[in-house]
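As structure tokens, the structure follows; a few thoughts come after it.
Some chains omitted; the rest stay in position.
Chain naming follows the written order as A, B and C, and within any one chain the residues start at number 1.
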């Protein structure tokens, strides 16, 4: 469902647009009307907001500037559904208060989507040739943007429902695999040297993946799979959450301030660890990769284990020859699965992998001008890079050079980690 | 809709029960499903919570102890829908997080109500004579309790919708009266002396209205009507919100911390004052009593005007011979209306009147034992008494001796005030 | 200090002024320079601030308006040492930041005092007859004001030093009495009826003690002494701080939020209760009155004991015929002592007694105009009345009608309580 596989024609893009839009709505089908407005923490936006915001994006960056005669569905929505674009002039409703709006109603938001869909398809069909290149680029950004929000939709639904002591499932019909034991962990060595990372000049990529550039790597090794629940449980049971020795200072402060005792969604019920999934509560599967943890927890585990986390350059170099395949949204599992097989694996899909790299500009990076330039560049501080996509990412949204980023304390995304060492 | 007018038979009480329950649901009819879960500030609970909480009250204090074989609809609801009763053993979901629960769904809450209704009617019909007196008393408390929540339902809906910049109306069909000029304000004198206030031993009353007791009053005078918007606007335009001279210290701190410039729901649009009503935005009517203000604002106005607020004893003494009639929920206006006629008026209905009395125990007051004793007594600190009922109170819920109470900074109820002076 | 024992002549007032000023400085003698600037919580001001603030009071309300040619010591001090008078025009340095000023130095503050002393004595001597009545009244207020700050100086020093884990004593040389058993508690009955309270028109009193007025009291009884440590310990050991049944709602919230387990300054060391005094740590004396507790704790104890707290009218009526004698600052103990003897006692001195009365205006009260009118009236909300003075009050500062007031959660003053009941 994403630009790259299209044939590049306008018709192909229109199909692409329809598929992306339909998937967003498909993901909302299991929701009750009551779930659409829910936001239990500032970072987990309500489904209704996601549905409207991605539509606002097309309206603001494509329809208003490029479709003659376009009338916005409701001009007040610009204020309500702008996320953080300071330069659009509308201002934006506070992020932490997205759940405090019972109107527009869910049905009205779907009407808004229809309104935008119709206009977008008209734009794709009728746009003159002169404007088309810019429209096409922004459309690809818009589709990728909506795909990012599809992932957030699922992580936010999980987060918001998890707050409810009735423990409602998003989809009670999801199959729960039988727990098992993890496969042994092996190490894969790399020579390093002067390597290249980042997106080349051709094809669609976000600005933050460019320019492609050279990086020098010392020889290093990576674990051939993600750290498993069984392994992480050993850290928990060794008192990992009660001993500051292995924690970053800011991480330890967070552990104490928020009373962390285990990864998010782990719960000890009658002496047995369970974990919340989009399919409801399940016994913790030792073989699955450990999930929903912060950078601080990943780093503390690595320190406890005498290892480190990979840098993003190490990761990208190691993944460069590996097929972009794995457990994505497309599998329908909505949960990571145990590593199976041999060789380096789980690089793509299952879980975003925390890297040891801060999210910063590549050498020579320039943010595009105007409001759309606020997409990536202004977040280049205080966040860490994650790589590889997760079980709720669309496969065709991802690239080898794709850089995801979150604050080091954030846990609600599908995140795990892999060990590394410099030899 | 309330106990007193019944004939006292069980059949009469059953009818009463049905009427109270039906009114609560009737008040929810204009709501969208999306509105039921909304809570924009800790004090304004979601409609869904009110619907469930009043049912929990019957379940906890009547059905569980007195109906043999009663099975709760869902035992987990005790935790979710208890408000603040520490002694029931269930604990309670944090008040500030009542809007963070998308489940149970609205439909399930209505099912819960049906479940409780059926059991309650069975209890009323089948309760043995020995248990009946206690059941009857608690039933009367339960009905009064639900009536209180009917008022809160409306004030909370108003508060929650007001946060939305789309300014949705609860009922767009409400008639808006034509603005006018206020009638002149006159003073009514009272000799005072040794008077009695409080509820006598007979008839239903809350514990906090008892015992009836003697109070000595100096001669005093009361304004014959509530302070109007026109009068309060003069205070605003005189810089009242920018001059500390007339404010209580805590009040002035609040003014600055929250940036108050006028009563809640007043809004200056293009140089003209408007006010939000349950029927939507309306031009400010100079003749209407000023509404939705804190004790601090009422007190500052009184100081500015060289007057004071009545004590609750003065108020009750003055109201003792006045018919309990006025603009209540029953009028369907859902808004205060201008004083019309002559003589002391607006004592009942229109708006709760702030008094100069702190909410404290009457001499010899004892709270009842057990969890139900937490109804009134434990709030006897830091709050001020209000008297007389409002346009969203049921007429037959009120009594001359009725004591309402709120924190002095709270503004979202239908509250106004009347001037007094000691001669 | 203070006005009443003077002969009323200007020379007598000048002596009085010198005595009050000297006592303030005498109380600071045990301090290290380092202690003068300390403020560990917003409510406990640094000694240096008290020394300067009381001087600012004379400067602002007497020297500037009434002494021709007076030059302030440093005009910037008006901003730094005004406490909360909004109408003086200087604004005031934030209360919570009084400890964040290392300058002026202690020595400079003493120079400031000398400057004000000299000018004040000149004013007292040279003021013309026309201005004298107002000067005299304000001087009496200024002296009483400084006496209030002498008490605060000691309570704040205690609070600020108590925060230090080294547990420094203010005066290690204070004699510690041998612990003993409390005397039995007896009840004294009063008929009540229509009584008068408040200050009459003659003599010095604060505005809030006036006008004298009639109050009707039901028959009541008061305990003949304050509640003792032994009695309060029984409440603690009965789980009083862990059972919400007896607590006001706001009180219970405070208990949990701040983790209260006992009165302020009680500390369990090796299984034995100790308490911090101005003379350092001492074993808890069962016979002493319980001290340093909030209204919430006093009220919870009374509820647990099946009693109540006296109203201020009950207290004043009961104390009307009792000599104003007891354990005051003048005794030099700086700590309450056990009740000894018989009959109603400890009404004056030892500890301020929490009453069940909110701090409100007496009927017909008017605050004086101008900034000096901010002394008492603007605090008439959210606070409770205390009566009788304490072991750190000057005896001649007190009156039968004296009304002290604090927020119900505040504990750092020398406060205790006495039981009451309405018969």
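Note that a contact is a pair of C-beta atoms (placed from the backbone, for glycine too) under 8 Å apart; a residue touches a chain by one contact, two chains touch by 3 or more.
Given the structure is predicted, the values throughout are model-derived calculations rather than measurements.
Of the identical protein chains in this complex, 3 are displayed in place, while the full assembly in this structure file contains 4 copies of the same sequence.
Just so it is clear, only the chains that are shown with their structure count from here on.
Interchain contacts link the chains end to end along an open line, per the touch definition above.
Averaged Cα coordinates give chain A a centre that lies 60 Å from the centre of chain C.
With each centre defined as the average position of its C-alpha atoms, the distance from chain B to chain C rounds to 38 Å.
With centres defined as mean CA coordinates, chain B is found 47 Å away from chain A. Taken in their complex, chain B has these residues touching chain A: 32-38, 40, 76, 79-80, 93, 97, 99-106, 160-161, 163-166, 168. On the chain B side of its complex with chain C, the touching residues are 84, 86-87, 194, 213-218, 220, 244-245, 247-252, 295-296, 299, 308, 311, 356-358, 360-361, 363-364, 374, 378-382, 408, 422.
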